[in-house]
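This part shows subunit A:
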Amino acid sequence: MIDIVDLVKQFPGTARPAVDRLTLSIPDGEVCVLIGPSGCGKTTTMRIINRMIEADAGIVRVGGRDIMQVDTVTLRRSIGYVIQHVGLFPHWTIAENVATVPRLLGWTEARTEARTDELLVMVGMDPSTYRDRFPRELSGGQKQRVGFARALAADPPLMLMDEPFGAIDPITRGRLQDEFLKILRALRKTIVFVTHDIDEAIKMGDRIAILKDGALLQYDTPERVLAEPANSFVSAFVGADRALKRLSPIACATVAVPFAGVAPAQSIDGTASLRDALALMLETGEDVLAVRSGDQWTGVVTLAAIRARTVSHRSHESAPPISAP
Partner candidate 1 sequence: MKWLLNNWDQVFEALGQHIVIALTSLAIAFAISLIVGIWAARHEGVFRAAIVVTGILYTVPTLAFLALLIPIVGLGRANAIICMVAFSLMIMIRNVAVGIRGVPAEVVDAGRGMGMTGFDVLTRIELPLAAPVIVAGLRIASVTVISVAVVAAYVNAGGLGTLIFNGISNDHAPKIWTGALTACALAVAADLSLARLEHWLRSRTA
Partner candidate 2 sequence: MLLIDAWQFIVAHPGRFLNALGTHVALSAAALTLAVAIALPVGIWISGTGRAAMAAITTANIGRTLPSLAVLALVMPVLGTGFAPSLFALTLLAMPPILLNTYTAIQQVEPDVVDAARGMGMTRAEIMRKVELPLAAPIIFAGIRTAAVQVVSGAVLAAYIGGGGLGDFITAGIAMMALPQLLVGAIPATLLSIGTDQLFGWLQRAMIPRGLAS
């Protein structure tokens, strides 16, 4: 869906390029997370895709078409755009905000209204309650839900999201991440998602692109980035606890094996992560936990099984840095 080839952008008066010959491809329907420290070029790259910033050199193709061949306004109306502070129009109702792009595209009133209600339901806000409210009446989380609905309104195949949950409290953030991810997968959208939070990247991304100083260091699935960081920077960036991070997305139920013999003293719910299982094992001193689903015992999870999943086959810290692929 998106092909970025040798993209370059340097802002006047700066010492080095913000984006330095970046090449990467994002297939249809995938969530690609751009992550890196401040100044790595992730937001700049994203904003080049919808031409909010114009690149100095390189090609960007969206849906096979070079973005420079498309008029900017037309391009932007076909791409969903979600930013950290949402930018809801304060003088318009929620319904009017969501209806922005459909109205720009000239949809009929009836179709626009129906779509607005559909979207509000999708993001978990009852239309009859919220349709005529104003942004200032909403909480941060609610505002971002509306922002999300607004970006989806014209059903664009591609969505750009720039740290959408950065300004939201951690509890609401987790909930929004889950809900939005579910919606995006069901709609099979292609997403470019910018964040500085590695845990969010692992949770949201099908693939993670780690950027530093405008260059791409590693572009791979979260699992492989955690298991085999390309160099010491990536290794440090994902965190010294990356072995534990690899356990977080895996539910106990998926690795449980049938048990025979004495029932283990401790048990854990099947939906809990292997990371939680490991924590419980360390706390209780047990090597085996029974896995339950409701009242049923579905199997056991062992420390050995957890170990098998966290051992990395590359040599560590003392190895020389490997250059980017």
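One rule holds in what follows: a contact is a pair of C-beta atoms (placed from the backbone, for glycine too) under 8 Å apart; a residue touches a chain by one contact, two chains touch by 3 or more; residues count from 1.
Selection rule: all candidates are chains of the complex that A comes from, given by their letters.
As the structure is a prediction and not an experimental result, all values here were calculated from the model.
Engineer: Looking at this complex, which of 1 or 2 sits next to subunit A and touches it?
Structural biologist: In this complex, among candidates 1 or 2, subunit A touches 2.
Engineer: Quick check on the complex: what are the subunit A residues that touch candidate 2?
Structural biologist: It is residues 50, 52, 72-79, 81, 83, 85-93, 100-101, 104, 134-136, 147, 150-151, 160 of subunit A that touch candidate 2.
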